[in-house]
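Of the protein chains in this complex, one is absent; all others appear in place.
Chain IDs A, B and C follow the sequence of writing; residue 1 opens each chain.
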Amino acid sequence: MDYKKKMTMLFALVLMSLTLPVYAGGAQEETEMAKDEVVVALSADITSLDPQGHNDTKSEMVSFLLFNRLFRLNTDFEVVPDLAESWEQPSDTEWVIKIKEGVKFHDGSEMTAEDVKFSMDRSKEAPKVQQVLSEVASIEVVDKYTVKFTTNSAFAPFLYTLVHAGTSVIPKAYVESGDEFAKPIGSGPYTFVEWISGDQVVLKKNEAYFDKNNMGQSSTITFKVIPEGTSRTIALETGEVDVVPELPTIDMNVVKDNSDLALYEKPSTRVDFFAMNTEKAPFDNVKVRQALNYAIDKDAIITVAIDGAGVKAESVLAPSFLGYKAGPYSYNPAKAKELLAAAGYPDGFEMEIMTSGDDRKKIAEVIQASLMEVGIKASIKMLEWGTFIDSVLRGDEETLILGWTSNPDPDATLTPHWFSGNIGGMNFARVNDPEMDRMLKEGREELDLGKREVIYNKLHTYIMDKAPWVPLFVKNNIVGANAALKGVELSPQGLWNLEKLHY
Amino acid sequence: MKGTVLKVENLAVRYVTEDGIVQAVNGIDISVEKGSTLGLVGETGAGKTTTALSVLRLIPDPPGEVVSGKIELDGKALMELPESKMEKIRGGLVSMIFQDPMTALNPVLKVGDQIAEAIKIHQQLSQDKALQKAREMLEMVGIPGARMNEYPHQFSGGMKQRVVIAIALSCSPKLLIADEPTTALDVTIQAQVLELMKELKEKMDMAMIMITHDLGVVAEVCDNVAIMYAGRIVEQGTLEEIFNNTKHPYTEGLFLSIPNIDDRKAELKPIRGLMSDPFNLPPGCSFCDRCDYAMDKCATEKPEKVHFSPDHFVECHLYPDNKEFQLKGGKG
Amino acid sequence: MSDRTLSRKMIPATKKRSQALDVWKRLRKSNSAIAGLILIFIFLCLAVFAPLIADYENDALKMNIIERLQSPGADHWFGTDEMGRDIFARIVYGTRISLFVGVISVSIALTLGGTLGAIAGYYGGKIDNIIMRTLDVLLAIPTILLAITIVAALGASILNLMIAVGISNIPGFARVVRAAVLSIKDQEFIEAARAIGSRDHTIILKHVLPNSMAPIIVFATLKVASAIMATASLSFIGLGIQPPTPEWGSMLAGGRAYIRDNMYIVLYPGLAIVLTVLSLNLIGDGLRDALDPKLK
Partner (left out) sequence: MIKYVIRRLMMLFPVMVGVIFLVFFIISLTPGDVATIILGDGATEERIKDLREELGLDDPLIVQYGNYMIDLVQGDMGKSYSTGLSVAGEIKQRFPNTFKLTITAIFLSVLISIPIGVISATRQYSIFDNIGMIVALIGISMPSFWTGLILIILFSLKLGWFPSGGMKGIMSLILPAFTLAIASTASITRTTRSSMLEVIRQDYITTAKAKGVSRRSVINKHALKNALIPAVTVIGLEFGVLLGGAVLTETVFSWPGIGRLMVESIQRKDTPMVLGCVIVFALSFSIVNLIIDILYAFIDPRIKSNYS
């Protein structure tokens, strides 16, 4: 036998031995004709199956199917009860919540107030989500189905904190068994089957789900990790996946033009913004900040960075928020130049934009180009996410680009961003303004909606006048799905209620 | 004589390289009788190996090409044969032993297999039978049969040359071409190998071409001698004629440049200069610029053959006019 | 043929000149190497004369939303990108960056790796062992992974990119230089230099290195090509050169989402990379063949 033949044989053998078992799986899959399975494309792998061990939207999607929280948000971002049966507020700082009776975990055991307290206590300690319940001072078991939360102070948006995945209720007995969420037990509409790291998460319908109105619709939901945007769209076109929650905006037309596919679009609550570090010159000068608000061409950003799938942001929150008020700026390079000259920079200056991620890189490029028009030379510094956050917390940046999605109560976004105590935290512009602090406190403690609206109205005007940010745009959530797929619902955060997906 | 085994007529070979054309062999005639040995003598680059490779039709092409010539081996006109037929002839009718036993054996194949391969090709034997025969061949050249499963690097130089000989003789060729078979060996081993070749030649009744630049080797094994210089045979004759009746100044030069055992004080007289540039051979006699006897016409005219006996001829301008001319023998 | 064998045995000084000539003669025979040389020459011209071809600020950097995503045509030979910048202009200026990054990172690797390799090869023994075993550590990590780790640590910038690609290529150069030095250091003219009392560093710099240049040049040529590729790969991971610098790798990585509808956005920078890398490889291969007398 000559060597060529030997090599060929050897190759064939290795190829076979490598792929036979895998191939068997593939063949099996093809014979399964009935479409009772939904495949969801994820842009990154989930980080944890422990609902208190992650704080990212991918893991959240899975957690929402495996676990329940006391409350949940509907597609309009209104708080609706999930596990909670009823609730009352005996005082400004006390919340008594009764959970539904007879809720069973996936292992068949019943959920009690003991589990709720355990989960909330664990949440307060869990590194990734400890900030969620930071306003909660204590949790007590009142009876088998009732718990009482005590907050540090009057806290209007309290219920909104209980929709976070970090407040999912997990069985105390399971956690104490030490399985470390290798095979998580929850109470949700789907049960865990497997997680193949970097590849997929498979969930199976929970036939014994307590909420008959919100039962899982298809027998299996598989989350497939497809990091590359173009590949995600192609997988949707070839039918390898059924729904793409984060469809690249550039591919919207591909989906629109394909009769087998459907495009879903809904405004989000995420504001992408350009923040200036007010501690650093020249951004300590309000005129400079205002100049930049005039100089940056938001329309261009929307066109280039998100292919038109969004609207201009006129203030630091999305328009749907309580007390929203648009700022006074519009694209006007001439005015920007005037302000710069008034601030003592008629020839502009050099500055640095810091950000992270490919999408933001594009935003940065457009801003860079806009600023060039008014004589400002901006350089872009791209950092890895972890490094970026760390630098931002330390205040290393001159300016930065970031986006922020929050729970629908305005305080959840305004306090982190504008309260002076959060410098070194989420107060990206490092604004230390007693007037702002005062208004923020007033807003969070005011339980009357009408009065709150007025307070926040003023706050918006005040912030936009000081102009530490240039709010850029509010992006639409774009979901691409197979046209035959039913139950595709979007909330301001994106694909929502995944248990309803089915053919 | 028992008939002619090899007859080469007007063979010319050239190499076309990037730097120009090398006229390696320029119209030579050779014939080898059955059972006899022809010594092909000359210095490096004279075209000896090229001549040998032409007989096997193994001139690397490109860059080599046979310009003209007829080669008849055992009555077959080789130049006309298709490659497939030629494969049957190589190793079957004619075999070759190469200069450097160190590189002539494939380092990654067992020696037994290398011998058996030739046997299998030419005698259509099964693998087992061929290996059996290979073992016999190995023993015939004086190597224990058990060593046939070893690899070439496990053998010494002399042993390797014996293996090469075993390969060459494995199919009892009619003609054996030995290209400086002893040059690369130690002096003591040289004699052994020569002796072995001589012995096997007699035993198998082969004809042989012994390519060498060593006149000692020639004296030892050859019946006839052809002296090559720059692609031409400048003098040819029987051993006796060449050694005792030297005619060509180049032949004389060769003799004068070997040390004389009988007279150790005798001064060596090497041939002066280097061989002419093979890219650019002079129009006349190629040897003329190194020749002590050179005349004006040597530089411009090619010398003709001058016969002294049916077998003995020389190509030199000294003789056509004066057949009695005697070389000075280094004394002048 | 015999005279050629002789010429190779001549003394190094004359050998060098005749060898260079010889190499050039043989290189000239290789059509593909010549094609490579011509292409590289064109790219070099583009790099040098970029300002005559296109305006950096206006064509390559300035955003022009109205003209974004235009297909190749008379106004924009290679079309425009998502910000309306002229792709041709960006490619022309990108030539500067790509060649610069390739050459500098290889120079870093060559200087550091070459020094280590030369010392290891020349002194041998313990020093050789220590240097080469240490480099084994670098060698055990695949080049690109090492580069990624280093860029991640230093932060993405042109300089850091060159440092990372340079460092990760050190062991390769050390090995090649060491082998070249080993093959030359025991030759007689080195002995001769030592005999007349030349110092070690003089011997290495004046005698050993110039005579072992051939394989190093080949290796360096090929490595410039792979450095350009590595830069593109790093861009894909998001560790490439920062915008708006027109660099081919980041143009490719940044434009890849447009591959469906506006293929030309990634087609031309891709072709620029392919052609440059290809021609460097062709030159390297041609040189290698031309320098290797065995392959004639």
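As a convention for this text, contacts are C-beta pairs under 8 Å (C-beta built on N, C-alpha and C of every residue); 3 or more make two chains touch, one makes a residue touch a chain.
Computed from a predicted model, the values in this text were never measured in an experiment.
Engineer: So which of the visible chains would the left-out chain be touching?
Structural biologist: Among the chains that are shown, those touched by the missing chain are A, B, C.
Engineer: Going by the contact rule already stated, which one of C:72, C:124 or C:155 would touch the omitted chain in the full complex?
Structural biologist: If we include the chain that is not displayed, C:155 is the one touching it.
Engineer: I'm checking contacts with the chain that's been left out. Which of C:32, C:183 or C:198 qualifies?
Structural biologist: Answer from the full complex: C:32 touches the omitted chain.
Engineer: Any idea which of B:23, B:95 or B:224 touches the chain not displayed?
Structural biologist: Per the contact definition at the top, the residue touching the missing chain is B:95.
Engineer: Which residue from A:109, A:150 or A:391 sits in contact with the chain not drawn here?
Structural biologist: The missing chain is touched by A:391.
Engineer: Taking the entire complex into account, which one of C:52, C:74, C:140 or C:195 touches the absent chain?
Structural biologist: Per the contact definition at the top, the residue touching the missing chain is C:140.
Engineer: State which residues belonging to subunit C touch the missing partner chain.
Structural biologist: Touch set of subunit C with respect to the missing chain: 31-32, 133-134, 136-138, 140-145, 148-150, 152-155, 225-226, 229, 232-233, 236-238, 249, 252-253, 256, 259-260, 266, 270, 273-278, 281-282, 285, 288-289, 292, 294-295.
Engineer: Which residue numbers on subunit B touch the omitted chain?
Structural biologist: 53, 56, 58, 60, 83-84, 87-92, 95-96, 98-100, 103-109, 117-118, 121-122, 151, 153-154, 164, 167-168
Engineer: Which subunit A residues touch the hidden chain?
Structural biologist: For subunit A, the residues touching the absent chain are 2-4, 7-8, 11, 14-15, 18-19, 22-23, 25-27, 29, 44-45, 47-48, 50, 53-55, 127-128, 130-131, 134, 180, 196-200, 224-228, 230-231, 234-235, 237-238, 240, 383-387, 389-391, 393, 416, 422, 425-426.
The definition used in the following text is that only the chains that are shown with their structure count from here on.
Engineer: Looking at mean CA positions, which chain is nearest the middle of everything shown?
Structural biologist: Most central by this criterion: C.
Engineer: Using mean Cα positions as chain centres, tell me which chain lies farthest from subunit A.
Structural biologist: B
Engineer: Using CA atom averages as chain centres, what separation in Å is found between subunit A and subunit B?
Structural biologist: 88
Engineer: Residue numbers in subunit C touching 2 or more other chains?
Structural biologist: Residues: none.
Engineer: Which residues, counting only subunit A, touch subunit C once they are in their complex?
Structural biologist: Against subunit C, subunit A makes touches at 229-230, 233, 248, 250-251, 253-254, 297, 299-300, 303-304, 357-358, 361-362, 364-366, 368-370, 372, 379-384, 387.
Engineer: Could you please specify the touching residues of subunit B with respect to subunit C in the complex?
Structural biologist: Per the touch definition, subunit B meets subunit C at residues 15, 17-19, 22, 44-45, 274-275, 277-279.
Engineer: For subunit C, which residues count as touching subunit B in their complex?
Structural biologist: That would be residues 1-4, 25-26, 29 of subunit C.
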